[in-house]
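Every protein chain except one is present and positioned as in the full complex.
Let's turn to subunit A:
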């Protein structure tokens, strides 16, 4: 209530604080701190929105919440607690999603400044668009571990949140998950899919059975035919097997869920099915194992001679121990028992929902992932570690949140006074930079990206997409909604004006299952997309490519210059990025020499020949990579992520067409819903460098 006491704040600031109307988006780790700072500073007109409820694991940092509040609305409890600090404040709390159509541009226009404290990119993108449209200054913040970031987004002055491309969520091709896992995360994703197959909402592209349509195995079949040898190609296999492959290659297991139920969830039968029979099936696709180590099936009876017994619950509590194979089997049996009991109690078509904080669900995934890891000779992990990976947990701590929220509200002071020069982005770090700083303001405002597909006038993107394998529904859900963050898009074909996708329910339902190419959406076609709610229009230029085995099926290219072949237009880092790098990292000018030469090494790392698109979501990883490349001492505690060096899609050789009808299933690890997801644009410059290095070859 500083503004309520004359003489505490300078008079102009005091008046502005008293009369300003502020929106806080998110009442989590940063939001709680922001709200406290606002009421104590003397803001009296505050609205706060959050759709989440309070969880026990929030209480170590979201200090407006206590044990008795678990399960209640974050926004409402935050309001109550903040009012006890300053009863004179007026706070309106919304227990709701900020992307709901109730909060349109007119809602945002009411505010003098918006402070966002969100935990996921989709909502951040949305709030960015709303604030740009409403022309309200937005102070965007994020933390991840010891790292924090605050930046101002103001139309016409700064970059918008979407001016720089964000690293995509890490995703994996279906055949890696189903046939050829090579990392613990592959087995963890598979185990989550197995959970869903048995108890969860059944998703078609989460099949866990061997994928007989794996192009690599098929190539082998073709080769085998050519050379006249009998081979042991999947086709031959299918005839012998009682489970024939369908046209899309999925082995028909007449409803895994029903089969498991008919077996009375017999632990031994299920275990043998998933970890013995299916593995034997995979072994017969011998081409897969020519250059890989072949999996070794395991058998229930040899593992647990005396059956499962009752050790499971006790073992499951040893979360930091790496369970032996036998221990995994015990935990599996116990989790299966609990989950099946819970599942059978459900009514109608209800299903269980996998949750990292649900004991048996997490036990099940940890046990199954480790058994599969054992089979494929992949390192096994403790339940604690698996929870981090399966739940995509980005650790958050009270101190970083407090520091970040403090900077956020100090920036709000500057915004209200229109002291724009004082509003440069600030980064909080664990370790000192070359100038002995760890709270590091940027040296200047990076200019808005003229090709930004959100804040540029007449925004357009190029979409590389396999039009022969992507259906209209997937185009809407995966590309427009999940990737381009629209809420309710309308799409028309520019040349003909025909409606491809309508935001009116049911109007274009008949198109949904058709492939883009069936609808004549082929190379060169321009689509006009319009999201009325976001007041957002975007042109999409389709660029067809034939996806290979491990390719993802589409990629958004925001800057069309990127499509230029390498030798026609060599991409060179401009002078600016290096100075920007200095701004972001606060390094001394003298540091630039060595790090420039080392940066080329970084590019090589990113040009990893691994041809599936594996990009980290977490900016921490970037930080890690950069720091390590510069041979500096990097953050100590990000062990959870350091073993996944950043990789970027680089394989761009369109080659032969696959006649596969099925849309290749790409598995995404979704945002965790309860964590502050990381500094949003930590390394602006770093990203640009990445782009510069990421040269795309088009034959």
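Quick note on the criterion: a residue touches a chain if its C-beta (ideal position, glycine included) is under 8 Å from a C-beta of that chain, and two chains touch if they have at least 3 such contacts; residues count from 1.
Criterion: contacts and distances are computed from a predicted model.
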Name the absent chain as its UniProt record does, using one of the following: "THIF-type NAD/FAD binding fold domain-containing protein", "Translin", "BolA-like protein 2" or "Flagellar outer dynein arm intermediate chain 1". "THIF-type NAD/FAD binding fold domain-containing protein"
Write down which of A:334, A:400 or A:449 is the residue touching the left-out chain. A:400
May I ask which residue of A:20, A:73, A:86 or A:449 touches the chain that does not appear here? A:86
If the missing chain were put back, which residues of subunit A would it touch? 1-2, 5-10, 33, 36-37, 40-42, 56-57, 59-61, 63, 66-67, 84-87, 145-146, 150, 317, 319-320, 384, 388, 393, 395-403, 405-411, 413, 422, 424, 426, 428, 430-432, 435-441, 601, 604-605, 607-609, 624-625, 627-629, 631, 633-640, 642-643, 645, 675
